[in-house]
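A protein chain is absent from this complex, but the other protein chains hold their places.
Labels A and B are assigned to the chains in the order they are written; within every chain, residues are numbered from 1.
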Amino acid sequence: MEIVRIEAGPRYSQAVRAGGLVFTIGQVAIGAPGADVATQTADIVARLDRLLEEAGSDKSRLVCATVYLAELHFYEAMNSVWDKWVQTGSTPARTCVQANLLSPDYAVEIAVVAAVR
Amino acid sequence: MEIVRIEAGPRYSQAVRAGGLVFTIGQVAIGAPGADVATQTADIVARLDRLLEEAGSDKSRLVCATVYLAELHFYEAMNSVWDKWVQTGSTPARTCVQANLLSPDYAVEIAVVAAVR
Partner (left out) sequence: MEIVRIEAGPRYSQAVRAGGLVFTIGQVAIGAPGADVATQTADIVARLDRLLEEAGSDKSRLVCATVYLAELHFYEAMNSVWDKWVQTGSTPARTCVQANLLSPDYAVEIAVVAAVR
């Protein structure tokens, strides 16, 4: 099974493709730290779009997602962006729980698995 | 790689099959909210059985599971049902941590990956 690593750093890679599946890092809003929840989520899904593209996949091929919310009441604001991002008929199996994230600047963290095109 | 989505909704699918693997949603006891931990766990694994069947798999093909407990002291009550559900010789790699779940009515959340038959 061939492994392709996207933006492989010394600590982690932003995404790894193994066989027909792509696994992304738990993505946070590094482009919008401290912003409101919807803005952070938009920053995250834009980066996921880019990573999936680099790995030969896209959001229509999402398989599963794990969403960590710093606060449970961020749920609706996260979903306001999520619901527009995902495509009807192509939605992943999603898990969503509360978790304290590495920085108080981050409200949401999303990791996904997708199938290559 | 073919993708098959089970109960695909506008926000998420209950399970997604990609290649030979099935990924389920983080399942909560939507059939028994607020019930005791064992009852909720039984509700969850019954739904997982149904989803795996729909996806062409079953509990003998479990690969991994992530169990989120709203309270760590729910561990034994969850396991009392889990241990009867899984089959000796077919147990998945399991991760179990505490996490605050989306509703206080839910005590347990379980997501699994299984291989198709």
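The working rule: a residue touches a chain if its C-beta (ideal position, glycine included) is under 8 Å from a C-beta of that chain, and two chains touch if they have at least 3 such contacts.
Remember, it's a predicted structure, so these values are computed and weren't measured experimentally.
The chain that is not drawn here is touched, among residues B:Val4, B:Ala46 or B:Cys96, by B:Cys96. For subunit A, the residues touching the absent chain in the complete assembly are 1, 3, 5, 8-16, 18-19, 21, 23-26, 66, 68, 99-102, 109, 111. One chain of the complex is left out; on subunit B, the residues touching it are 19-21, 61-66, 72, 75, 79, 82-83, 86, 88-99, 113, 115-116.
Definition applied: only the chains that are shown with their structure count from here on.
Each chain gets one centre point, the mean of its Cα atoms, and the points for subunit A and subunit B are 21 Å apart.
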